[in-house]
Structures are given as C-alpha cells and as structure tokens.
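Note that one protein chain of the assembly has been removed; the remaining protein chains are unaltered in position.
Here the chain labels run A, B and C in written order, and each chain numbers its own residues starting at 1.
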Amino acid sequence: MKSSVKVAIVGASGYSGEELVRLLLRHPHVELAAVTSRQHAGQTLAQIFPKHGNDPRAKQLRFTDPNPELLAKCAQVVFLALPHGVAAEFAVPLLEKGCQVIDLSADFRLKSAEVYKEFYGHDHASPDLLSKSVYGLPEIYREQIKSATFIASPGCYPTSILLPTLPLLREKIVKSTGIIADSLSGVSGAGRKAEIDYLFVECNESARPYGVPKHRHLSEIEQELSLAAGEAVTIQFTPHLIPVNRGICSTLYLAPEKHFENPAEMASLAERIAKCYQSAYGNEPFVRLLEGKALPDTKNVVGTNVVEIAWRLDPRTGRLIVMSALDNVVKGASGQAVQSLNISCGFPETAGLT
Amino acid sequence: MKSSVKVAIVGASGYSGEELVRLLLRHPHVELAAVTSRQHAGQTLAQIFPKHGNDPRAKQLRFTDPNPELLAKCAQVVFLALPHGVAAEFAVPLLEKGCQVIDLSADFRLKSAEVYKEFYGHDHASPDLLSKSVYGLPEIYREQIKSATFIASPGCYPTSILLPTLPLLREKIVKSTGIIADSLSGVSGAGRKAEIDYLFVECNESARPYGVPKHRHLSEIEQELSLAAGEAVTIQFTPHLIPVNRGICSTLYLAPEKHFENPAEMASLAERIAKCYQSAYGNEPFVRLLEGKALPDTKNVVGTNVVEIAWRLDPRTGRLIVMSALDNVVKGASGQAVQSLNISCGFPETAGLT
Amino acid sequence: MKSSVKVAIVGASGYSGEELVRLLLRHPHVELAAVTSRQHAGQTLAQIFPKHGNDPRAKQLRFTDPNPELLAKCAQVVFLALPHGVAAEFAVPLLEKGCQVIDLSADFRLKSAEVYKEFYGHDHASPDLLSKSVYGLPEIYREQIKSATFIASPGCYPTSILLPTLPLLREKIVKSTGIIADSLSGVSGAGRKAEIDYLFVECNESARPYGVPKHRHLSEIEQELSLAAGEAVTIQFTPHLIPVNRGICSTLYLAPEKHFENPAEMASLAERIAKCYQSAYGNEPFVRLLEGKALPDTKNVVGTNVVEIAWRLDPRTGRLIVMSALDNVVKGASGQAVQSLNISCGFPETAGLT
Partner (left out) sequence: MKSSVKVAIVGASGYSGEELVRLLLRHPHVELAAVTSRQHAGQTLAQIFPKHGNDPRAKQLRFTDPNPELLAKCAQVVFLALPHGVAAEFAVPLLEKGCQVIDLSADFRLKSAEVYKEFYGHDHASPDLLSKSVYGLPEIYREQIKSATFIASPGCYPTSILLPTLPLLREKIVKSTGIIADSLSGVSGAGRKAEIDYLFVECNESARPYGVPKHRHLSEIEQELSLAAGEAVTIQFTPHLIPVNRGICSTLYLAPEKHFENPAEMASLAERIAKCYQSAYGNEPFVRLLEGKALPDTKNVVGTNVVEIAWRLDPRTGRLIVMSALDNVVKGASGQAVQSLNISCGFPETAGLT
C-alpha cells in the first residue's frame, strides 16, 4: 500500500467532477495535484466551487487546460469526468505515459465495439483498448480492479440495476429472460448542461419517462447481466426524470427460476434469496440489505456511497420484486470511482468515503 | 338537461374536497349549496381556503357538520370526499332520501364484498349497495353513468392504469397475463393528514416505493381489467412516492397477444394499436393520445382533467410499453367526479372542466 | 364594447408568452389570430405546448416568424412578450400601422430616457415613444388604460411592491424615505433561458439574493413611487431566488408619517391604514386584502391574477410591515396584460381571468 497518491481530475467542473473534488479533497491518502476545465482555466477551485471556499487546497489549486503530457507529470492517477466520446482522447495518451486511468464516462465500459456502435451511433475511437479496461464495479470485479491500470467506472442506472440482479442471476435464482427495470433519476443525472429541458421550471412539478425503449445504458447493463447469466440477456429498461437533485430508485421485476406454488415453497425461495444476498453483500461496506418492512428511499443514501436493496416475493403473481436506491453522483459515479481507486492502490476501501 | 343543480360536498376540507370546491364554484350549471367539515363547521369557505377569498359564494357559504337529513333537503347531488370506510355511513341515508351520490372513496368501487374484505381488512358495511353503484370511469361506463344515481368514482392509480389498458385488453391486442404497472405519485395522493411520513422534509429529495407488493388499489384495477378481458386478471403494481404536489405517471409493461418477429409485423401491430386507441379515445375530450416523439409528463396535465397516453413497441423485447400521466386530484379524483356529474345531469361533459 | 377582438402574440414561446397563450385561448372575447416565434415557426401551438394539445385552436394555429406588416393585417391588438431591448423594434411599426400594442417588456415603462440609460446601460431605441405609453397597472391607471393604444405592462417585482405601497404614499400615511422592499421570486422570473444558473440542480435546495443593491426594476418602482409621493423616492430593494416555479412574495418595511406612541395612537393609525386600503382596493377584483391572522402565501395566488396584501404595525419598532404575494407570470406579467386588454376594449375586466 502506498501512503498517498497524486491524482488529477480531467473535466472537474461537471457534477461528477465536482463530486470527485469533494471526495478527493478530504481523502486521507490522496493529494489532489491537478484539476482541468477549459472553461475555468486559471481560476481556483475555491472560486468556482464556493462550497470549498474554506479549504486551503481549494484556495490554492487552479484549473488548467487539459494536457495529457502535463497531467502525466504531476499525477499517478487520472480521473476522467468527461462527456461520452471525449474520454477516449485522453485515456490513450495518459495510459501510454504510465498513468492509471479511471474513466467515469461510458467510453470504455463495453467490451464490444459493435455494441458500442449500435448504442452510441458511431465507431469507437480506440477499439483496441476495450479489452484492456476493467469494469469498475467493486462488489463484482474487486480482484480485477486490484491490479487494473485502466478502470471504466459504471454508469448510475447500471449500478442501481446490476448490484441487485447479478447475484440472483449467477445463482440461477431468477430467469435471465423477461427482466424489467423501471428507474427514477434525479436531474443531476443529466449533467451540468445549459439545456431548456433541465431548467428548474421544466423539471420541478414534473415526472416523465424518457429514452423509451432503448436507452444507451442498456448496452452495459445487458453486457454484465449476460456475463453473470452465462447467456445473452435482453432486458426492458425505462428511465424516468423526477424533481430531486440526486438519487436513483430502481424497481426490478424478476421471475424466479423455480415457480413457487404454496407458502412453504415461497418461504424456501425467500430463504434462498436472503442467503444469496447475504453471501454476496453481507460484508460489503457500501451495500445495505434492508430488513423487516424497510424499503429503499433515496433520501437515505444521498451524499453517501451506499446502495440500499430490498426485495419482496409476490404470491399473487409469482414474481420477485427487487428495489434499490443510490446516489447517482456518488455510488453511481464519483464515489464508486474513488472506491476503485482505494482498491487498486491498496488503501482501505472506505477511505474518503465515510 | 337541467339548467342547474344544487350540490353538496361532504368532507370538503381534504385535497379532493378542496378541488371539488374549486371546480364547482366555477361550474356554470352547479349551485354549491352545502359543504361539510366537522373541523371547520361555522367558518366560511373563504376563511378556510384563502385562494377562494375573492369568490362571493365562498365568502358566504359556511361549513356545517355533516347531517344527511339536512343535506338531502338542500342538495340534489352529494359528493362524498371522505376517507375510505366512512363514506358508507353517508351513502345509505342520502340515497334513501333520493339524493344522487357521487362517492370519491373506495367504499363502493368493488362489486365483491369478499374482495373488499381481502384488501381492506374488514367486512363491508353495506354489501347490498355494492351492486347498485356504477364505476364512474366515463370513457368506459358513460352509458351507465347517464342514468346512475350512485356513482363510485375511481381511484387515481386505477384511472392512470385502466384507461391505457382497457381498450387493448378488450380487443385482445395484449395478453391478460403478466401485466406490470409501475406508478409514481405526488404527495397529495396521501391526503391532507398530519403524519410524519408526509412532512415536507420527509418527502422532498426522496423517491421511494411503498405498499409492495399488495396495494389496496389492486382490487379495483383487477376487477375492471378482468371485466374487459373476460377472464380473471392479476397484475403487478408498484406505487412510488415522489416530491411533486400533484400528478401520477404510470408505466405499463404489456405483452402483445401475437408476437411480432420482423419490422413488417411490428408495423402492422403498431397500426392496430393506434387504431384501437383512436377508436376508443379519438373523440374523448379528456384523453390526449400523444404523437411523434412526445411522452407523457405530469406537468402537462396538472390542474386539468386530461390523461396523456403514449406507447412504444420494443423490437428488442417484443413488449408494448404504455405510459400515462394525469393529475391525481383532478382526473384521478374530483375532476372525474364532476365529469360524471355532467354526464348524469345531461350537462356538456366538459362543463366546469376546461 | 367590441364583441371580440383579434390578437397576436409576438414571442409566444417564453414563459410570459406561454401564459398569454393559455389565457387568450380561453378568453371569451378574444380570437387568437397569430403567434410568433422564430425558433418554432411552422409548428402548431399544440406541438410546442403539449398541455394545449386538446384545444382545437391550438392544433390549428402555427407559429410564424414575427413580421409587423403581416401581424398588423391579422390582429387589432398585439402583445409583445419579448426580451428587454427587442420590443422597441416591433412596437414602432405596429403602432404606425394602427395596432394597439401591449408590451410586457421593460422597454417602455420608464418615462425618462436618461433613467433608462442609467439602469439598462444603453441609449433607448425610441425615446419619443416613452411619453406615449401608459403604465399598465390597472388599479392605478385604469382611466388612462381605457383609451390607451400603447400599454407598457409592469414588471413582476414592481407590481408586488407598488400595489401595497402606492395608496399609503398618496395619502401620506407613510414616509417616502427609507422604504425597503425585500422580495422572493420563483425561477420562472428568469425566463425560459438555457443558462446554468437556472438549472434544476442549481436552484433546487437553494435560496440566494442577487442583483444587490441595484436591480433594474428599481427604475420603474421608483418612478411610480415618486409620482405617488409627489417627490423623488429612492428605495432599497433586494430580490432573492427561491425554488418555486412561480410566485413573488414581497415584504415591505415602511415608516408611518406620524409616529405612534401608545396603543390608542396605534389603533387610530391602524384604522387609517385599513380605510386607505379598503378605499383603494375594496372593490378591486384582483386585490385580496387579508383579514385576521392571515398572511400572504404564494400558493394561494399561483395561477390566478390576484395579489394578496396583509400588513402589521409593530409597536416595538414603530414600523409598518406590508406583505404581498402574487404569481409573477400572471398578475406580474400576462394576466395583468390581459386585464389591461379587457379595460381598453371595454370587456368585463375579469374576462378570461377567473
């Protein structure tokens, strides 16, 4: 374990970048060495993010134009908090110069350049690199993250859907067909972009589905579900925009592999599900398996790296309903990326995250 | 057609009651003759609802204690905007005295006293009356409403789920099995009750499922779906609470009766669905069938009696996704009740509602 | 009185324009003849404003590019709902061609081109016209509005501050010096502009002052206060942005002209104030003088053309506190403009506004 590591953030002025700044400024093993933003180059972190105005490092550190050469000189680890499609430009030169790269965009999450093209509408800029990145979902890929130099950190919706589903698929408790994920997201998920659709007045007092029926995140969700199931999985996914700053609440509709016909069979299945989750996540610091009557609520996870999970068997329909809640900017983005950093650097996994 | 009718509202201080007051004060064919509220008896409408403070009738009309005998003397039509379980007490004597009763509670929506007991946990107070009420969903039961003296106005979730689904089931375009309804509701749906769970701080910046897996509204939803399908229908329904005052957004997952295998079959199915909706709702004043890329958004229906409906076929999963949005207090409660009043009194159906 | 009038809206896609559309579509004496928007030219009202999707006129009427010549041919009255500085371009040719013009921008509210330059930073484009416009505050300038062909409709903050203050100044009940107005505004006040500052995430869970100490609206507020006082008035005004869609809540700190020293003097002053307001607004359809313990609340006026006013004398400080609430898009903009239309056309003043 290193005692500390120098890190840089490329694209530090969006919501994910800002959250990385917050987390890394107080991280006990991190020295924030550089932050980039074309728009804010020359200004200090404290000037752009008033909430960090009292932090000595934030008063001193200035945004720079992003330059892979200079970044590689001052940082061992570089976080890319860039729009989809832009991250590839930086990942290649930074990796070549020996930096560890943790990419928060979707650019390197997929293993197939073909699937990338299908969902993102254009050829991938660096298809060779697709096989080199590790999908940074620590609860699933912890071993691979330990030695990874290139981590593609998962999306917010995928994290909220994959963590509740993967253990059940791997243990073949639920069928790999017919899966439905219905998700609600806070507006920060749209990024800090000046678009009419995300103005306060357009979002407040509004609830609406969007991206129906083929949202881009389906590609990475199905990739990971397929790996867990050992066969190709296609799911239904409907995202909705709701008027909260942060938070994703996902409700998953799953079919148990073995139908239950009576209370005894239901109890036995329930026990198997409970064990499955307990075995998968019982010791995970950032998964909270709810008990009793508790159901997930985004307000209980906002600002934290925790994902809440609860489930119910429905004797009327024979289905398993699994519900999750997480903070899209923390466990769904920047917190999870820091969790990967901790694992790969040998820091305590919760460092800077509690 | 009568030129005007005298109406009373029992339980006028909750959110549905307050909305009835708003709608009926400006209704061209209604004279608001009485409003009751034990809590506010003796005070004027204008005192309790400051927003009606400039309305001459609201300055004059005082809340009274609810008394069926007196109500029957001054009103031809009585709206019951009472908690579940309480409406029965008033419906019986008012009907006996010859009033038309429009009940906004769930007390008389079910046809089966057994199902009532299963979902509401106690015996029904007036099981004989269950067969006498008409389910007040005008787009489906307009003919029955015309001559009804006892109308059980539908719930908010049921309206948002039934209107998009019933035509498809009746025409056997979708299967009656495997239906899933995932709904988001504003906080007014919980009523004006002093409970910690519905405080601003507990709801703001929160998104959460509740009532999983067996919400009471399932009983009336399944009753109506079964009637349309001609066989018993059991569905999955998950309500969520989101931080808006008003609005329900429902996303429905349906399986087409006939699987489509290629773009031509999909186009043909799409045409059939479009025709089905057009035929069912093309002339309905309060249903908006969205076209092109438009998807429902609660902000476009709040304050109106309109339900928005849009749908998508998903070639990847073979499913039909139908989405709806309505105002839970208007089309989901008081507006729909006024629509029934208009129909049964022979007023223009949109009177007081546009 | 004309039985009906043809009107056009220039700049119908912003929040004020959209509200004008809503009000004029249902106005009993108005035929909405044209709506312009460079961005949406060629599309129907129903396509751009889904909430009007069921309105027959909205399905038919298409946005056009703004062209004064064509507008003058099809409309007798033209509303300008344009950004400050742009309205002048249209007002001049439209007036020349004989249209009545009701301008919602700040371009013609000031009588002095000098003051305009001081507050808006550039020379006025048509200084000659400044003397020809009538300040469209009906409660104050009703007589002038009756015969006006050019109406400069007041701003939202000014309306919320002027209506509570003018009668007291005119009757010399309060001093014209030392006036402080502290105002809270919903985000729609910033217009439908794609700017980071007004994104949902930047406004939600935020309360902040802005434009301190010299907001542009001060110019028209002070102009009107000075006219009422008969001497130059300079006030303190601090606007704040709060996370609501609509609504302005203003709290005004005023010094009674005659200091009160004991309860009897206070009672006598209170009586004078009550009479002053009663005499000024007792018969006004859109002013609600609150009684008893009631205080203004934006939620009681949103969606209406009403301004609520309440006041308190403070025996501890000797001050008079006056509080008001209105909907910035209705009484603060489009509703007030329609009220002026009604007055000038001889329609009932409340037509289309209740």
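We take it that a contact is a pair of C-beta atoms (placed from the backbone, for glycine too) under 8 Å apart; a residue touches a chain by one contact, two chains touch by 3 or more.
The structure presented is a predicted model; accordingly, all values stated were derived computationally and were not measured.
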Wait, the hidden chain, what does it touch out of the ones we have here?
A, B, C
Quick one: which of C:Glu205, C:Glu231, C:Glu271 or C:Glu291 touches the chain that's been left out?
C:Glu205
Touch assignment to the omitted chain, from A:Gln60, A:Ser131 or A:Thr354, lands on A:Thr354
Kindly state which of the options C:Ala125, C:Ile180 or C:Ala351 is in contact with the chain not pictured.
C:Ile180
Which residue among A:Glu19, A:Asp182, A:Glu205 or A:Glu349 touches the omitted chain?
A:Glu205
Could you pull out which residues of chain A are in touch with the chain that's been left out?
26, 50-51, 53-54, 205, 285-286, 288, 290, 294, 297, 299-301, 303-304, 306, 308, 354
Touch residues of chain C, complete complex, unshown partner:
180, 182, 184, 186, 202, 204-210, 212-214, 234-236, 238, 240, 242-247, 249, 251, 253, 295-299, 302, 312-314, 316-317, 319, 321, 323, 325
For chain B, which residues lie in contact with the unshown chain of the complex?
15, 186-188, 192-196, 198-205, 243-245
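The rule is short, and it goes like this: only the chains that are shown with their structure count from here on.
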For the copies chain A and chain C, give the interface type as same if over half of its residue numbers appear on both sides, and as different if under half do.
same
Averaged-CA centre spacing for the pair chain B and chain A, given as whole angstrom
39
Touching two or more other chains - residues of chain C:
205
